[in-house]
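Only one protein chain is missing; all other protein chains are in place.
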Amino acid sequence: MIIVMEPGASEESIARVEAKIRENGLDVHISRGTERTLIGAVGDERKLEPKTFETLPGVERSLHILKPYKLVAREWHHASTVIDVSGVLVGGQEIQVIAGPCSVETDPQMRDAAAAVASAGARMMRGGAFKPRTSPYAFQGKGVEGLDMLKKAAAPHGLPVVTELMDVRMLDAFLERGVDVIQIGARNMQNFDLLKELGRVNVPVILKRGLCATINEWLMAAEYIAAGGNHKIIFCERGIRTFETAYRNVLDVTAVPVLKRETHLPVIIDPSHAGGKAWMVPALSCAAIAAGADGLLIEVHPSPIDAWCDADQALSPAEFSALMQTLSQISAAIGRTLPIPSAAKQAKSA
Amino acid sequence: MIIVMEPGASEESIARVEAKIRENGLDVHISRGTERTLIGAVGDERKLEPKTFETLPGVERSLHILKPYKLVAREWHHASTVIDVSGVLVGGQEIQVIAGPCSVETDPQMRDAAAAVASAGARMMRGGAFKPRTSPYAFQGKGVEGLDMLKKAAAPHGLPVVTELMDVRMLDAFLERGVDVIQIGARNMQNFDLLKELGRVNVPVILKRGLCATINEWLMAAEYIAAGGNHKIIFCERGIRTFETAYRNVLDVTAVPVLKRETHLPVIIDPSHAGGKAWMVPALSCAAIAAGADGLLIEVHPSPIDAWCDADQALSPAEFSALMQTLSQISAAIGRTLPIPSAAKQAKSA
Amino acid sequence: MIIVMEPGASEESIARVEAKIRENGLDVHISRGTERTLIGAVGDERKLEPKTFETLPGVERSLHILKPYKLVAREWHHASTVIDVSGVLVGGQEIQVIAGPCSVETDPQMRDAAAAVASAGARMMRGGAFKPRTSPYAFQGKGVEGLDMLKKAAAPHGLPVVTELMDVRMLDAFLERGVDVIQIGARNMQNFDLLKELGRVNVPVILKRGLCATINEWLMAAEYIAAGGNHKIIFCERGIRTFETAYRNVLDVTAVPVLKRETHLPVIIDPSHAGGKAWMVPALSCAAIAAGADGLLIEVHPSPIDAWCDADQALSPAEFSALMQTLSQISAAIGRTLPIPSAAKQAKSA
Partner (left out) sequence: MIIVMEPGASEESIARVEAKIRENGLDVHISRGTERTLIGAVGDERKLEPKTFETLPGVERSLHILKPYKLVAREWHHASTVIDVSGVLVGGQEIQVIAGPCSVETDPQMRDAAAAVASAGARMMRGGAFKPRTSPYAFQGKGVEGLDMLKKAAAPHGLPVVTELMDVRMLDAFLERGVDVIQIGARNMQNFDLLKELGRVNVPVILKRGLCATINEWLMAAEYIAAGGNHKIIFCERGIRTFETAYRNVLDVTAVPVLKRETHLPVIIDPSHAGGKAWMVPALSCAAIAAGADGLLIEVHPSPIDAWCDADQALSPAEFSALMQTLSQISAAIGRTLPIPSAAKQAKSA
């Protein structure tokens, strides 16, 4: 940490800063410049809170030099982590697509959705049983029953399932039903009590970025989970909130190369929530893979027009299948793979 | 709701929209313009989801005309609601200031804080027992023990207490210990399961605005609480996240007149978290009261330099007392009152 | 336009709105709902200013149904416009890459830059002679002399040149020296007097998006140019300003599909300014092409370490050449072309 003193700061105030650093067990290094004196704290500065110094007399500001995250940082774990989700590897050379409806509605809807996404080449299935809705009067999800419906639909195709956990009191139900990946939604990215509980389980977690969370806050949220012992964390960018009103959110594609550099954990993209409209999903999906994402989380509904929520952002099975062909080709162009079942390929060329 | 058809939309697609509106029990009103056909849904449009229509062929977009909130809306409840917090009235002619330290640390700290804020004219006391921290390695609060320490310190001065609830599993502990106002922090503004539980209790709630929550989302979050039966809700603006990096957040003072127009519930301001520096607090506090806020939530610590968290944003007792004098005068200038104990007034003039 | 009346608006106030619409030569359509009365203005609403109605008694709000732009809108010009820049076609099936240094520095630097970008497959050259700098004490560009240096370097390779115009008084110098494409930077996107002058010339314009300009404002800025008679406009997204501080700006890749739908004009991306670091440029470039952009504007310097400005964001010739190979493959994957000189291909495989 570096503490920048005000111009003309007294020797007494410099001594006081020095004493405070030593109290915390770090060494002190003083540099007297022409306009400012700088005081460096040498040692593990993660133990120090910069704000504490800013209340001392004569201090202009103080700043961290080291990054505050450790377990999730590539600096401390150079090799990329590959997470095994019930046999599907995330974060390796192969790109993984997770697809399925916004919400679990009925058994036939789930059965058709599972068949559609599996045949197009998706390797995992998504479906919301608990839905965070802006309005208390909107459909809130099927609840625990929805978890069972999701597992039942995915099983015949061997698809691991991904679904969102909102309430810490429901965690046991998720574990008992064998949810393969627990998704933490944007609104709960900093629900710290929930993150702490996830640190204690041995289930992979998809951690979505909060709507206005910085990369740093997002990494620190993952650090909460990792600090508890669970290192199976997949970052999912899903669009950030900006001034732009022409689309719901702005997909922050820059986050992909930045995260791949900062952390050893996998990074995927949710193009469906980012743009908010089905017609934007192909362009955003292609951009995400080209930028280096390890996978996608896409909303697909057997009949989007009849979907109970977010109807306007789900792809139809045909649209999804066509998109998978293009994604497979882009993957090859950048030296990765996204295998498509041969039946799907024939369907297209036919 | 109004559905805007694309230029050249077919009669068939218009008929399909019409049918969908009637299915939902509303009436239809069609207006054929020179460039677009508009279809109005007449009736309680809150039952309709605009997105559903945007998937239909020929539809360009659809938009709500009515606001989605009802219980918290001034449109349906014209008179301002005054909330009785253990005898202190919030939302009336009198301005109420809530003050105290960021976190509950020790009994002596709390005793001194309570004495300081009471003598300066604060009518309620704040203090955090559970602290939401960006880093898992930072001090997380004293927990349940902190609730007891807060109540014990505030009691001799007759100050009701305000403290933050983060985890739904802790609600009973809050109720048992007689927390007078439950604060929901910015990060939990859309923790819907928590909001639903608060709807079932009979304790006033301070609902802080999320860092990037729109006014509309904030009102809908309050609607979640109100829909459960608890109408004792106080909105608290605490700064929003923008592109500016010179200060932590931007205090959105425009939210005050806008909320006072949209809702009948009280609105207060937290100037301490907004700016993030103690030296900004007086200017922001004065601005808030001048803009029409019903109160303030201010961090005051007996010795800011020694605070365990957010040391740089707490006012000292002397700074707080001086600020209260100015706030009292501004209140008078706009026709409201903020009574200051006569001892505090003498202290200043002495 | 639709005018939404307040609940309980009087017949008199409805009549007044009606009269104001008719005064402007439009027809009136009234729809009385259960909670609100809506008044539609039927005809070319572009003549009406919604704000005018919001001052009338009894009016809650008013809103446009039509989009405010016309000449640049795809609605009125369905086919994509292909712009001929001195023989290089922008907006067609072929993807065009414009490359070169941030600023024109010396003749040898420009000579090397031109050779490098041409041999890697760029079809136009960029270079700044007039530099907008945040600080008055920073290098402001070589000025008119720089225009000559740019033309001289590009000529042997047959590369049309792109350079930024900041001051309307310099327009004649740009025209006299045969600048092939005039670039309008982000800070001047709404410099309306400058836009009006560009409407009067017959030179293609690259219109960069302002740092916080909405898609709508950007289209309207282009409409200023088009309204003057110059329809050769290329949109260039270069990152928007958000709350994120981990990188300079957020590349708004969603703008690509949205603009391609809203306007018939070409859309390119500047990945260098968006991220602000050379190591981010390949990922962002790939994402842009995959998302459907018609081209790229990339900073390349013969020796980035010695660049006079933005040294940290320029690619070296070798990095640029390698990127072009990947971009060419991604172009093929999405059914477009980006031809690479055969010498460049051999260099790679060698």
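We call the chains A, B and C, going by the order they appear; numbering starts again at 1 in every chain.
Convention: a contact is a pair of C-beta atoms (placed from the backbone, for glycine too) under 8 Å apart; a residue touches a chain by one contact, two chains touch by 3 or more.
It should be emphasised that the depicted structure is a prediction, and the values quoted were computed from it without experimental measurement.
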{"item": "Touching the absent chain when the full complex is considered, from C:239, C:257 or C:304", "value": "C:304"}
{"item": "Which of B:27, B:84, B:244 or B:306 contacts the chain that the document leaves out", "value": "B:244"}
{"item": "Touching the absent chain when the full complex is considered, from B:149, B:165 or B:256", "value": "B:256"}
{"item": "Residue of B:175, B:283, B:318 or B:343 in touch with the missing chain, whole complex considered", "value": "B:283"}
{"item": "Contact with the hidden chain (one of A:19, A:66 or A:318)", "value": "A:66"}
{"item": "Chain C, residues in touch with the chain not shown (by the definition above)", "value": "46, 49, 51-52, 54-56, 68, 132-138, 166-169, 187-188, 190-193, 196, 211-212, 217, 220, 223-224, 227, 241, 277-278, 304-305, 307, 309-312"}
{"item": "Missing-partner contacts on chain B, residue numbers", "value": "212, 214-216, 240, 242-247, 250-254, 256-258, 261, 274-275, 279-280, 283-284, 286-292, 326, 329-330, 332-334"}
{"item": "Positions on chain A contacted by the hidden chain, ascending", "value": "2, 4, 7, 29, 31, 33-36, 38, 40, 42-44, 63, 65-66, 75, 212, 241-243, 245"}
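Note that in this section only the chains that are shown with their structure count from here on.
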{"item": "Same or different contact residues where chain B meets its copy chain A, judged by the half mark", "value": "same"}
{"item": "Rotation, 0 to 180 degrees and nearest 5, that superposes chain A on copy chain C via CA atoms", "value": "180"}
{"item": "Central chain (distance from its CA mean to the mean of all protein CA atoms)", "value": "A"}
{"item": "Geometric centre distance via CA averages, chain C-chain B, whole Å", "value": "40"}
{"item": "Where chain A and chain C are represented by their mean Cα positions, the distance between them in whole Å", "value": "31"}
{"item": "Cα-centroid distance, chain A relative to chain B, in whole angstrom", "value": "28"}
{"item": "Residues of chain A engaged with two or more neighbouring chains", "value": "212"}
